[in-house]
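One protein chain omitted, others in place.
All chains are identified by letter, namely A and B, in their written order; residue positions are counted from 1 within each chain.
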Amino acid sequence: MGKAFAVALTIITFVSVAVFVSRHWWFPEVASAHGGAMDHQFAETFVGAAIGFILAQLCLAAFAWKYGERKGDQRPIRIFPGGAKWLVVLALIYVGSEIILLEFVGQKVWAAMYFTPAAADSLQVQVLAGQFAFYFRYPGPDGKFGPSHTSRIDETKGNFFGIDTSEPGSQDDIVTVDLGVPVNKPVELLLNSKDMNHGFYVPQMRIQQDIVPGMEIPLHFTPTKIGRYEISCNQLCGLGHHTMRAFLEVMSQEDYQKWIVEQASLQ
Amino acid sequence: MSLTSDPLATVVQGDNIGVWGGGTLPYAVPSKKLGMWLFIVSDAITFSAVIFSYGYLRLAATAWPRPFEAASITNATVMTFVLLSSSVAMVLAVRASSMGNVNAAVAWLVATALGGVIFDVLHIREWLGLIEQGVRPFHNPWGTPMFGAAFFSMTGLHMLHVTIGVIYLLVIAVGFGRRKFSTVDVEVSGLYWHFVDLVWMFIFPLVYLLSAKTN
Partner (left out) sequence: MAHMPTEAQVHQHTAPTGFIRKYIFSVDHKVIGKQYYFLAVFSVFVGMILSWLVRIHLVWPNAHIWGLNALSPAGAPGGVISPEYYLSLLTIHGTLMVFFVLTTAPQAGFGNYALPIQIGAEDMAFPVLNMLSFWVTFLALCALISSLFVGDGPPISGWTAYPPLSAVGRSAGPGQGIGQDLWGISIALFCAGSLLGALNFITTTVDLRCKGMTLMRMPLTCWAWLITAILSLLSFAVLFAACVLLILDRNAGTSFFLPSGLLVNGTLQNHAGGSPLLWQHLFWFFGHPEVYIAIVPGFGVISHVLSVFSRKPILGYKVIVACLLGIGFLSFTVWGHHMFLSGMSPYSGFLFSIPTLIITIPATIISLLWLGTVFGGRLRFTTCMMFALGFVSVFVTGGLGGMFLAQPSLDIFLHGTYFVVGHFHMVMGVAAIFGMFAGTYFWFPKMFGRMLNEGLGKVHFAITFIGVYCIFMPMHFIGLEGMPRRYSSFVNDLMQPLMPVHKFMTIAALITGASQFIFFFNLFWSMYKGPKASENPWESTTLEWTVPSPPPFDNFGGKHPVVYHDPYEYGNVQNGKDYVMQTDPAGQPARSQ
């Protein structure tokens, strides 16, 4: 039984590592400025984890293969050389180096996303999440968002943000169902929810943030590849959670200008 | 049956087995007492979680009311004094019981319970007054609706503990009077009562004094 276990475990170890290394199922291609650094950090972590995984599992398999008790076996037991001491040292070195590398060196990505504010010239877009859709609001030529009122929200009339067009700043606001942005320009999203906790997740952009009602949470990134990307809600929000999605359209500067003018005319 | 002549007792006289060597109660703390201490630790954490929630929400709130005028604060101060006095009575009850003075112990236990009852009565009077002014768990006439929720939750949880304590103390008093319970049981009930008093010493400043009218 021990030998069978050893063989099975060895196969499992190699197959698992092979699948990871083959990148058959892997992160989608990066489409944002900070994404490369994140992928790099994952790769570093993966190397460390893979080494630990392979060594631990193969040791276990080897011991199960080698040390089975045989009938009439007079072999004495062997205590691990040096007792517990060297294993404690090994654990400290392995984990300690991972901690230093991942925690302190690796925090750059987190810091870039969350400790530094968005660039001053970011395109600001308000996002409103609600059971079970996302809506987006652009400030328009005046660069300001008009006030929004929960009591004025009327989805049947398309007034998703509860805007009163008679108030200053609201006249030129543009509300859309897709999130269109120009490529290679920083974007700052202002995430709001009108009912439950929601999530805002775009894997290719390597961005994710929970959206909490009662808070406006900023999230900034810079898209670097033109394309149409899915935005999923990633925080359980009710029975329609799995249908809650929108699309991020990253366009060239000219296409974006055309698009935003077209959206403005639809208001 | 004498404990030292008990043939099943594990300790042999003269054995040096140390406090943690097994077969003994470490530091001579009876199990019931240790059990009550552990319960107190866990209950303290439950109260802490509720008080933490109050703090978290109050710090985030823009309009936390400060409605307690002199009369309310005086009432709460009297309640504090009553509870502290009842704790003194409890100490005297434990002392009397350990000296073997059963009647005195029972009397002091009843006095402690009485203190708890007076505390409850004053507290309920205060609650009724606030309810009359329109304070509810879901709204009040002064500021954020969470004021009522936080107030009733914290003081309600505490009042529940006082009430249970009163019943507990009376049961112990009757039982000790009938020689069914021992000194340890009186002492353990004392631990509970002092804990309830200690919690009040946090609630009084955090709830009442921090919401006292300042003008």
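Basically, a residue touches a chain if its C-beta (ideal position, glycine included) is under 8 Å from a C-beta of that chain, and two chains touch if they have at least 3 such contacts.
Given the structure is predicted, the values throughout are model-derived calculations rather than measurements.
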Chains still shown that are in contact with the chain withheld from the display: A, B
Contact partner of the left-out chain, one of A:36, A:52 or A:158: A:52
Absent chain, residues of subunit A that touch it: 1-2, 4-5, 8-9, 12, 16, 19-20, 24-28, 38, 41-42, 45-46, 48-49, 52-53, 56-57, 59-60, 63-64, 67-69, 73, 75-80, 83-84, 87-88, 90-92, 94-96, 98-99, 102-103, 106-111, 113-115, 130-131, 150-151, 153, 155, 194-197, 199, 201, 203, 206-215, 217, 230, 232-243, 245
Absent chain, residues of subunit B that touch it: 3, 6, 8-11, 15, 17-18, 20-26, 28-31, 34-35, 38-39, 41-43, 45-47, 49-50, 52-53, 56-57, 60-61, 98-100, 136-139, 144-146, 148-149, 153, 182-184
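In this text, only the chains that are shown with their structure count from here on.
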Distance between chain centroids, defined by C-alpha means - subunit A, subunit B (Å): 48
